[in-house]
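Right, one structure below, let's go through it.
Of the protein chains in this complex, all but one are displayed in their positions.
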Amino acid sequence: MSLNKDQIEYIATLARLKLQDDEIADMVDKLSRIVDFVDQLQAAPTDDVLPMAHPLNMCQRLRADEVTESDQRDQVQKNAPLVEDGYYLVPRVLE
Amino acid sequence: MSTDWEVVIGLEVHTQLATKSKIFSGSSTAYGAEPNTQASLIDLGYPGVLPVLNAEVVRMAAKFGLAVNATVAPRSIFARKNYFYPDLPKGYQISQLELPIVEHGELFIRDESGAEKRIGITRAHLEEDAGKSLHERFDKMSGIDLNRAGTPLLEIVSEPEMSSAKEAVAYMRKIHSIVRYLEISDGNMQEGSFRCDANVSVRPRGQKELGTRTEIKNLNSFRFVEKAINFEVERQIELIEDGGEVRLETRLYDSAKDETRPMRSKEEANDYRYFPDPDLLPVELDAEFIEAVRKTLPELPDAKKQRFVDQYQLKSADAEILTVSRALADYFETTAEKSAAVAQVAANWIVGGLSAALNKDGLDIRNSKIAADELAGLLDRIEDETISGKIAKEVFDAMWLGEGSADEIIAEKGLKQITDTGAIEKIVAAVIEANPGQATDYRAGKEKLLGFFVGQVMKETGGKANPGQVNEIIKRKLAE
Partner (left out) sequence: MGAAKEIHQRSLAELARGLDAGDFSSRELTVALLARIDEHQARLNAFITITGEEALARADIADKARASGDAGPLNGLPIAYKDLFCTKDVLTTCGSRILENFVSPYDATVVERLNSAGAVMLGKTNMDEFAMGSSNETSYYGPVTNPWNTKLSPGGSSGGSAAAVAARLTPAATGTDTGGSIRQPAALTGTVGLKATYGRVSRFGMVAFASSLDQAGVITRTAEDAAMLMGVMAGFDKRDSTSVDHPVADYVGGLSRPVKGLKIGIVRQHFDEGLDADCAEKVNAALAALKAEGATLIEIDLPNIDLSVPTYYVVAPAECSSNLSRFDGVRFGRRSENSEDLLDLYSRSRGEGFGAEVKRRIMTGTYVLSAGYYDAYYLKAQKVRQLISQDFRKAFANVDVIAGPTAPTTAFAIGEKTDDPITMYLNDIYTIGANLAGLPGISVPCGFADGLPVGLQLVGPHFAEEAILACAHQYQQLTDWHEQAPGEFA
């Protein structure tokens, strides 16, 4: 099944990936091939089968409600791209 | 011909659960810390970190489910809601979609006519809160604080069964009351621990299909919920009557202008690509767990209200007010138990004078300047006729200012009621003598003048004479 350029551009926006023109063309080609390849799955007999989310049949462990973390801001923000007064800065968002 | 419009409202309430640590990390949830000082590597979505579920969060959600007669799911799944926003560090929010922890509950409100109305609760699910963005403080930039990221939220979704803004507020108040009763949330709307989104649509009465709805986000006061819904309903009706169509969109309420407007950042429909979170396993709760939670349920508002009516013979309206919060209900019961007076008297004082004083000083019942046993003391002095009801108000005000207990103030200010018949008789005689004209008129039939004489006697006694006795003695003396 072939994907088209519009679809690729839409997916790229959802995924927040800026693609150059040549990347888009390559993506149209490669993704179409991949989707073609995985389409084999459609023939599999899965009518009475439950989807598997985990290889082991385990359930979620619960942790005690305790504060175990302390202020790590200075250490962590040492390598942050852009901070001011302890805030992470991004271009202003309009709501 | 104007259409008879029907309003359809559904509410989504987000309440922060009052745990010590976050839902998936051991960071503190305390409000008001310096930015990013309560954001661990897990909260920040660093490479390689993983979520581990807080047991108390699960207990609190189960508690809520039981309190609203819902099913607590024996198996529930966390799912990732994928979207990009700076206050969402991982680029996805861990939430629940297909198998939420609570489903099919209900609660009861009073509708506009005062009748009881059942509102269905479709589901309640767990999710993590996002961080906060500051848009005004930095030049051309927004500042992101992730302290709040990872705080546990319970999202409570109602059936679209409310028909007016007032019903919506009644529902929201009920939820607010319940979560505080259960002590699973402090319900503090100023601090953002209790927020509401309203889904509003209109349709011609009788039409089966629902009209297109809009979602008004982040309403954080009962007043705003009411005003926002009213505005939106009018807006939609006008729009449709003018030939337009309501757009499926997200809107914000501007309280300064009292209007809703579309939310810019949510203009494009987002495909959230939900899928079960592979870092978390299904949450499985057995009957034993749920029973243990059930045992911790306190008496809930509706049951407590009924008991107050039955046990204390309170008026229904008073019982309703007194059971809005557990703290207020407990205050009432302590007062009623400790005082010899009939419980309704305590109710009257609490709903009346005490509430007025609390409101004036902006205090919560827990910070009342008069404790329950102290109020009981005051009520006892009225009951045993040491003071009259009118004097009691003066004593109350003095107690509120911290001048002492009821007894101390009565003694200090000499407010004890005069009940000595002889003393009253002397004063009555003097008053009658001083007012011969009115005495003659009264004896001639102007019975209304009794009030005048009572007033004079009260003036002479500084209000301290027992009113009943005063009345009786004046009548007797005037008849002589």
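Order of writing sets the labels: A and B. Residues in every chain begin at 1.
Here is the rule we go by: a contact is a pair of C-beta atoms (placed from the backbone, for glycine too) under 8 Å apart; a residue touches a chain by one contact, two chains touch by 3 or more.
The model shown is predicted, which means the values in this text are computed figures rather than measured ones.
The chain not shown here touches chain A at positions 3, 7-8, 11-20, 23, 26-27, 30-31, 33-35, 37-42, 44-46, 49-56, 58, 60-61, 63, 72, 75-76, 79-82, 88, 90-93. Residues of chain B that touch the chain left out of view are 41, 44-53, 80, 82, 84, 86, 89-92, 144, 271, 273-275, 278-281.
Definition applied: only the chains that are shown with their structure count from here on.
On the side of chain B, the complex with chain A involves touching residues 19-21, 25-28, 34-41, 44, 52-58, 75, 77, 84-86, 133-135, 137-138, 140-146, 252, 263-265, 271, 273, 276, 278, 280-284.
For chain A in complex with chain B, the residues that touch the partner chain are 14, 16, 53-54, 58-69, 71-73, 76-77, 84-95.
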